[in-house]
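Working notes, beginning with the structure itself.
The complex appears here minus one protein chain, its other protein chains still in place.
Lettered A and B in written order, each chain numbered from 1.
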Amino acid sequence: MMQSKAYSVLKDNLWTNNPIFIQILGICSTLAVTNNLRNTMIMTLGVTFATALSSLTLSAMKDLIPRKVRMIIQVVVMSFYVILLDILLRAYLPDVSKQLGPYVGLIITNCILMGRAEAFAQANKPLLSFWDGLTSGLGYMSVLVAIAVVRELLGFGTLFGFRIMPEAFVTWTIMIMAPSAFFLVAMVMWWAKTLQAKRLAVAKEAKK
Amino acid sequence: MFQKQPMMRRVLYALTPIVALAVWLYGPRVLATLAVSLVTGFLVEYRFEKIKGGKVSEAVFVTGTLFALSMPPAVPLWIVAIGIAFAVFMAKEVYGGFGRNVFNPAIAGRLFVYIAFAGTLGTKFFQPGGFGSAAGSLFGRPDAVSAVTPLAMMRGGVDVPMLGLLLGNRAGSIGESSVVLIAAAAIYLVATKTAQWRLILSTLLGGAAMAAALFFAGFAKALPPESLLAGSFLFVAVFMATDPVSAPKKPAAQWAYGLSIGAVIIVIRTFSLFPEGTSFALLLGNTFASLYDRIAADAARKKAARSTATAQVSAAPTPEAPTRPDSAADKEAAK
Partner (left out) sequence: MKKDSILYVVLFTFAVCAAFVVVLAVANEVTKPLVAANKLFATRSAVLGAFGIPYADAVDASAKYEAQVGELERGNSWTSTIDGVEYVAIESAGPGLWGTIRIILAASPDGERVRGIRVVSQNETPGLGGRIEEPWFPAASTAFPARRGRASRSSPSSTRAWQC
């Protein structure tokens, strides 16, 4: 029973209810950090870390939280993990912390954290909530990394800073700029929704 | 396989002399650019219409030609392919194909490549003349002799000979050269009711008025009046602003649309970092097109309601005009 529930949560967060292309959450960071694969990885890891742990914490103390201050407590817990992450980065990965600058603090504004806390953690067991936060972060990460690969490859001709394209490659300036993320997110949504609609149709056909 | 669109054919006829002149000015390379643009545009549209079970519109050839003509003469062909593919895919097919696009595809594609490859395209202008011989080679890639376009010269405060602007003997995008030919095409298009004269006139008026206002107000950055003949201002006014799909339909809305595009072109040319502002202005105009239509329709309905109020109070209100009614060309195609 537990096994199948965990699997359905995983499938939901990665595909059928993906935070980016189905729930359309966390779009601001999609636009901001995806022009560079390294920053994207760190940002998405940060979001995954913060979502998973705050879901776990909130779910563990959900019976103690009075409804009146529910959201305040959620924000306190989330900002706790975000600040903790910031402190750890500053101490152990100073280069990364320097590069990401304000973005680490901005994880708190990522709608996915609040979304998972409200939609899942307050009604489910701690471990499952942790798993839900983790997979949500992974769903977010998978889309952002895909977009970042396209943007960094075309915008700089590199991946993780390593040159992939030949020297003669003309870089696409527009891929470094935020508008290209709009095009690409839209295309990912289109692709995913078309595929999901097709599969649904096939499944219905099979039932008949 | 094709929708028959006589209107679009007439636009192509009107563009033929301009293409011919461009070949004379910049050499046979123009034809290669045109071919890449037309074929890529067609293939992209064909691919998508096949999924939807629709027909390829002839409008895609107009888009392809206009896009090719808006490129600098020495543009790398792969940039042309990327630009037209973006134009047909992102600016047309994703909106549902012909008649449903919000933005003019040719301009959207042009802007995409101009932003993406600003550095590359900026050096791809060269002096026209003698089948491109002025650039050093008749066929193939011209040498790296990039010329400064008249607009850039005027921004630098250099005088530009008027005759060159009129005849098209000046550096610029492939199709924007000759004022005379563009004017002739405009007359043909208006006479055959292919293009709406209001759109052309209002765009020209808006540009002229804004240019005059800035010039006589004594802005240090204001361009001289003949700058209206330089760049793609005329080309855009005649061929882009008149696009029946992305322009508004109501007369009052068309005036507002043209005036705003013309004025914004001059503002961008004068104050922005980009020497040319026609593409940005046109896309801005497209954005507001349906709003202009809505306002014009509301105003007309109110007026009608007032005049008929005494005759019949309970008259059923006229159904609200859809924001994007089928264009005239669509109806013509259906015949």
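In this section, a contact is a pair of C-beta atoms (placed from the backbone, for glycine too) under 8 Å apart; a residue touches a chain by one contact, two chains touch by 3 or more.
Fair warning: this is a prediction, and the values are worked out from it, not measured in the lab.
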Hidden partner chain, touching residue among A:Ala52, A:Leu100, A:Leu113 or A:Ile147: A:Leu100
Full-complex contact with the absent chain, from A:Val76, A:Ala123, A:Ala186 or A:Ala201: A:Val76
From A:Lys11, A:Arg90 or A:Arg163, residue that would touch the chain that is not displayed: A:Arg90
Contact footprint on subunit A, counting only the chain that is left out: 32-33, 35-36, 39, 61, 64-69, 72-73, 76-77, 80, 83-84, 87-88, 90-92, 94, 98-103, 155, 173, 176-177
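Convention: only the chains that are shown with their structure count from here on.
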Mean-CA-position distance for subunit B and subunit A (Å): 40
Complex contact set, residues of subunit A against subunit B: 170, 172-175, 177, 183, 186, 190
Subunit B - residues contacting subunit A, complex: 76, 90, 94, 112, 115-120
